[in-house]
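One protein chain omitted, others in place.
Up next is chain A:
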């Protein structure tokens, strides 16, 4: 068994590999929020940190910290070794020169280099996550300097694309070998529901506009009336009714995909291939390859090798699965060819992952405003009183106690720093692995009401 088994089930070995190579930059005083963030990142397998430590923490005493010797206490949490290099704030300009950090995290600190604050050399800058907590409240803000692309956004549910409405030759031939008139009721009960749906579409062939209701009606009025009257209690008939929408052409992804293709061309022009994050560069190349592939395949996407499980005999399911697998292999070979004409260095695993997830690809647009505006432009944060108060605390400004903000002064909440420490590290994981969708771009936690508010700032 692997130490990381429970999280490998979330992002796989490709994601874990990216985490183990990451180098995190942390800026801030040693407070509990900083300790909690580092602890979570070490636990998930990150081992390289550079910490620009500020001493600007009058409010924090040793008693407020869980780790009395942070660097020593992190050692047992990652047997590969943990390196936390402490740097003086005097050297903080190194962040923008010689910048090989995966991400910079600014915790409860406002003293950061001008280049970062005003985006003077944005093509050199890694994403910045900034955060502060006070009492039951906290915020997390993410600043990207280039679009962030995600292949594996991992939605909870997606409609499978089975191409029943536009079958390729092998699928059509396979479906044609199944002939209702030669089958008895027992054999018909063993057919996967996609076969029933395919036959329904064939039966409706002359109709111009097929909708969800017509498919269900045909199942009832044709399949279990004329073809297989004993099939009304069959599980495959049930499934065919439940998943009738799978038979319809699902075009809804096309608009989104076309937008991504346009964006990828725009990104390519804007940056003339100057990407800080190689992963982003590779995805943009893959999207470019996809648009070439679609042009030469009448707009049909690569077929997915796996089909959802459905009631069926093992034999027919296995055969059907093989038909999809064959097509998927052919499509992938063709697509890989297109990709490698554009860029030979893109690894096959990435091409496969892209091909399987083509409908789930996401692009997060960076905000145009520099970090400095977020910190200083009170008009931006005015609609969010909790955020403006948090920023005042972060900047060590005098915060007058009023009836509106009195709950900030009630008591310290260690759990709140722990919550935000968890949230920051979760966002770091998403950005590094390019899996799941990161926040875009500001989030406020209100522990008093158990509320989270997110918005773009």
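Of note:
Here is the rule we use: a residue touches a chain if its C-beta (ideal position, glycine included) is under 8 Å from a C-beta of that chain, and two chains touch if they have at least 3 such contacts; residues count from 1.
One rule holds in what follows: contacts and distances are computed from a predicted model.
For the chain that is left out, the UniProt protein name among "DNA replication complex GINS protein PSF3-like", "Mitochondrial ATP synthase epsilon chain domain-containing protein", "NEDD8-activating enzyme E1 catalytic subunit" or "DNA 5'-3' helicase" is "NEDD8-activating enzyme E1 catalytic subunit". From the options A:20, A:99, A:153 or A:372, the residue with contact to the chain not on display is A:153. Within the full complex, the residue among A:269, A:314, A:345 or A:398 touching the omitted chain is A:314. Within the complete assembly, residues 1-10, 32, 36, 39-40, 43-45, 64, 66-68, 73, 76-77, 79, 136, 153-156, 190, 235, 309-314, 317-318, 321, 410-411, 413-416, 418-419, 421-423, 425-426, 429, 436-440, 443, 447-452, 454 of chain A touch the chain that is not shown.
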